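Contents: one structure, followed by commentary.
All protein chains but one are shown at their positions in the complex.
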Amino acid sequence: MIVDFSIAPVGKGESLSASLVEVFELVDASGLSFEHHAMGTNIEGDWDEVMALVKACRDRMLEKAKRVSIFLRIDDRLGVTDGIRRKVASVEAKRRH
Amino acid sequence: MIVDFSIAPVGKGESLSASLVEVFELVDASGLSFEHHAMGTNIEGDWDEVMALVKACRDRMLEKAKRVSIFLRIDDRLGVTDGIRRKVASVEAKRRH
Amino acid sequence: MIVDFSIAPVGKGESLSASLVEVFELVDASGLSFEHHAMGTNIEGDWDEVMALVKACRDRMLEKAKRVSIFLRIDDRLGVTDGIRRKVASVEAKRRH
Partner (left out) sequence: MIVDFSIAPVGKGESLSASLVEVFELVDASGLSFEHHAMGTNIEGDWDEVMALVKACRDRMLEKAKRVSIFLRIDDRLGVTDGIRRKVASVEAKRRH
């Protein structure tokens, strides 16, 4: 499955990038496929792998903020792996015809 | 924490309510506090409780559809319980003044 | 269409309810059907009506905060009105059988 994941502390100032650095390090260290974009990070893996990573990110953020906002949008498709690359390629292929 | 949770099969017809009945039964049976609304269900509990329920709903849906779309928006606030009732009451109290 | 709408200032403290009071007054005054829930507000109307209201809420919030986070989830179904009430009733009816 692919999860579009976004996390932010609530009430810790307008600039959020400092608090995201450690979260991104956890994503890097997870070994899962991921794609950062301007509004979040797409992570690919099975349910337990991805959710363990999301929980670790949340635990890290709650060490710094008393309130955390998390957003997850999940596309869970049986039998599909390598989905991050395939999704973009699928649309691109159709546009060329 | 409170999670606004929505789940839908992809590609199974326009009417989604039939596939939601079993999901709602799992929510009922969980013993967690919840609030259904027109676009989803708010569920309150600690991380592991809520996520175990969400995973069970997803597993049930994947028995009926090969592709499932899930949306989660999480408000995780240290030390807050009874949050579903409190959030609505907090705004209502301010509006009366 | 029905829109699940949530808005929050970024970096203005942990408690968000004070900043929401004026937004809720705009929703009330719009004349559109709505349903508050613990994580947002469902608003029903046609595209231009609902989006004009959302923009007015955003403009009001930007008078108080330099950065605003908005979340919208839209269920747009041709020929369906009275959707907020119908959606809940549809699932409830199936559960009774």
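The letters A, B and C name the chains in turn, as written, and every chain counts its residues from 1.
Just so we're on the same page, a residue touches a chain if its C-beta (ideal position, glycine included) is under 8 Å from a C-beta of that chain, and two chains touch if they have at least 3 such contacts.
Source: prediction; values computed, not measured.
Residues 2, 4, 6, 14-15, 17-18, 20-21, 24-25, 35-40, 42, 71, 73, 75, 77, 83-84, 87-88, 90-91, 94-95 are the ones on subunit A that touch the missing chain.
Summarising the interface, subunit B meets the missing chain with residues 8, 10-16, 66-67, 69, 71. Within subunit C, the residues in touch with the undisplayed chain are 10, 47, 51, 55, 58, 62, 66-79.
The rule is short, and it goes like this: only the chains that are shown with their structure count from here on.
Of all residue numbers seen at the subunit A-subunit C contact, over half occur in both copies; the interface is built from largely matching residues. Centre to centre, using the average C-alpha position, subunit A and subunit B are separated by 20 Å. Note: centroid distance subunit B to subunit C, computed from Cα atoms, is 17 Å.
Across the assembly, subunit B contributes residues 71, 73, 75, 77 that each touch 2 or more other chains.
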